[in-house]
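Attaching a single structure in structure tokens format; questions to follow.
With one protein chain removed, the remaining protein chains of the complex are shown where they sit.
Order as written gives the chain letters A and B; numbering starts at 1 within each chain.
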Amino acid sequence: MTVAGSIVSATEAMLPRPFRVISHRFETLDTVTLELEPEDGAALSFAPGQFTMLYVFGVGEVPISISGDPHRPEILVHTIRSVGAVTAAIAGLGIGDRVGIRGPYGVGWPVGLAEGRDLVVVAGGIGLAPLRPVVYDVMARRDRFGAVSIVYGSRSPIDLLFQEELHSWRSRFDLQIEVTVDRSDESWFGDVGVVTGLLPRIPFDPESAIAMLCGPEIMMKVVANELETRGVAPENVYVSVERNMKCAIGFCGHCQFGSDFLCRNGPVLAYAQVSDRLRVPEL
Amino acid sequence: MPEMSARSPERSDRLELGTVQRHGEDVSQVVVDRVDIGVLFEVLTSDGYTILGPRVRDEAIVYDQVRGVEDLPIGWTDEQDGGAYRLVPRDDQALFGYAVGQHSWKKFLFPPRTTLLEVKRDNGSLEFVQHEVPETRYAFLGVRACELAAIAIQDRVFLGSGEVDHTYQTARRDGFTVAINCMVAGGTCFCVSMETGPRCTSGYDLVLTEVIDSDRHEFVFEAGTEAGESVVQRLAGRVASDDDAVRVDKIVETTAASMGRSMDNMGVKELLLANLEHPRWDDVAERCLACTNCTLVCPTCFCSTTEDTVTLDGELATRSRRWDSCFTFDFSSLHGVPVRSTTKSRYRQWMTHKLATWYDQFGSSGCVGCGRCITWCPVGIDITAEVAAIRASQEVIA
Partner (left out) sequence: MNLRSIRDKSELLTRLSNTELDLFESVSSEVQLADGEILFEEGGVADSFFTIVSGRIGLELTSPGRAPMSIQTLGPGELVGVSWFFDPYRWNWRARAFGDTHLVAFDAVAIRQKCEVDRDLALEVLGVVAEEAVRRLHRTRIQLLDLYRNT
């Protein structure tokens, strides 16, 4: 960790801190939530939208968004989907296992900007994980914000994350949450269809509302466009752009997205700044 | 960004990273005869430096340890063109009568493979141990103007953008640079277009110009720092005359006039970023093999990746860094699928980074005009021609 004003050498900045797994829970068949505690006791303070580099002994290191409560940094929470060697190893960790953590890194969600305004949070699939800290943060200071809405789309009912939390959010009167799935099953009596279909249902003043979108790029583009037709300026829409990362400190070059190193200038960026780039295939 | 020193000609007591040096009239210019040039090696060696410089190996001029004059590529020159490199004997015995080869100084400042840290596992608990960066004391002999520019660019990347790379910092801090004003322009050189040469103007401890003709073979030395001054004082040389200065100017002029390539760099960032879907990218993609040679030889390319190894008993893991290239298929892999799956998108990434987005990131072009990417491309893709092609099509439309 850097102390303000000092420069950390890159070899030092590549050195992880040991953390221990204190709980492990399968959210869905391929997604787990881990709670981690630092071995040295120093809590990892973070802003919603930031990520850490999570290292598994001998396997590798991957960037994972923090999905926990920024007001309770003593416990580091990560929600990880198993897609490759490292994330599969992470999903297989048990209580008591150790990992290495570096971070937090990146520019997070502009929660402060949303104070005094309506907030629209739109999540698709695993995209709810990097947005959950926003919801925690906002709910802890609820009176500072206008109408707060969450729109969450998932593949199917069994793929919904944080189901207990979704229920508790639904029972609140100071928060509106709409959940939909792309395909239903016999157990589902909720909405079926894409997240854009839910946007007419939520209350927000398009002139001033701040929207935060996280999910597959196509989803974010479609939602941003729909918000624009409803009067929300692209400057007020924020997205989280994802790219491969090896170092998270601006040296390895992997996370470049046009001129931006996403580990430094992102991953959260205003849609107005990225819409042109998102339109170029394979940029 | 490191400070640009605006002060007037003063020699600093050590090479200040990223600062621009300006020289006044009182800088020592010393001329050393060919028979005495070995003293340079003696002085640097006695000062504790490992001297790295050009030598012939495998029919090319590479950078490696040189212990004496006899190790240098005496009497050799190179013929370079797109996808072609060849050593050819000169008709004199010049020590530095060639352009640059496939190596660049990043080989030493940003080594292809470095160990970052070790992880010890004991009964489940992990201990992370930073790898000690070895002390190095390198004297680079024969650094061209384009290479000085490249080092200054990598200074900004590795020292000036937030985090500091310890390996790079150590090598730079304790190093000594002997630059050279090129007497020969390579077949693919375009430093003049990129305004990086051929004259060395800053970033060196010493700069030398080799002067060779029928009646003399000498080296005109000029100090750029106090450390350089201290070395120059110990060389067996005579004070330079106005004549010598004129001769050096002529050599630089001749080199500047014989560049193998040129590039119109005006507004190139806007040009490329406005043409991300230009058909020229498809054209170059048909030729490009994505072999990564250009990124290996480019003196400013800095991409890397991390590698993990474990001992068989599972008790010690190592994390190391090695060079990587944006041309590899899985460089941009996201959840197992590359974002840039086509050669076209990868070539575009390399070229637009080098010539366009580099400006936004580091305040300058990433290209120094050394021509290596042209020479060492197996199919001879020429970055200057690619830019010209896109520019030409724009002019037609406009």
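Observations on the structure shown:
The criterion applied here is as follows: a residue touches a chain if its C-beta (ideal position, glycine included) is under 8 Å from a C-beta of that chain, and two chains touch if they have at least 3 such contacts.
Predicted model, so just to flag it, every value in this text is computed and none were measured.
Among A:D143, A:E164 or A:E186, the one in contact with the hidden chain is A:E186. Of the listed positions A:G94, A:G116 or A:P200, the one in contact with the omitted chain in the full complex is A:P200. Across the interface with the omitted chain, chain A contributes residues 30, 81-83, 124-126, 153-155, 159, 180, 182-186, 188-194, 196-198, 200-201, 215-216, 218-219, 222.
Criterion: only the chains that are shown with their structure count from here on.
Between the CA-based centres of chain A and chain B the separation comes to 40 Å, rounded to the whole angstrom. On chain A, the positions that touch chain B within their shared complex are 7-18, 39, 55, 57-61, 83-84, 96-100, 242-244, 246-247, 249-254, 256, 258-259, 261, 264, 280-283. Chain B meets chain A in the complex at residues 116-117, 119, 121, 124-128, 130-131, 133, 157-158, 161-167, 169, 276-277, 302-306, 308-310, 314, 317, 319, 321, 324, 326, 331-336, 339-342, 344-345, 349, 353, 357, 360-361.
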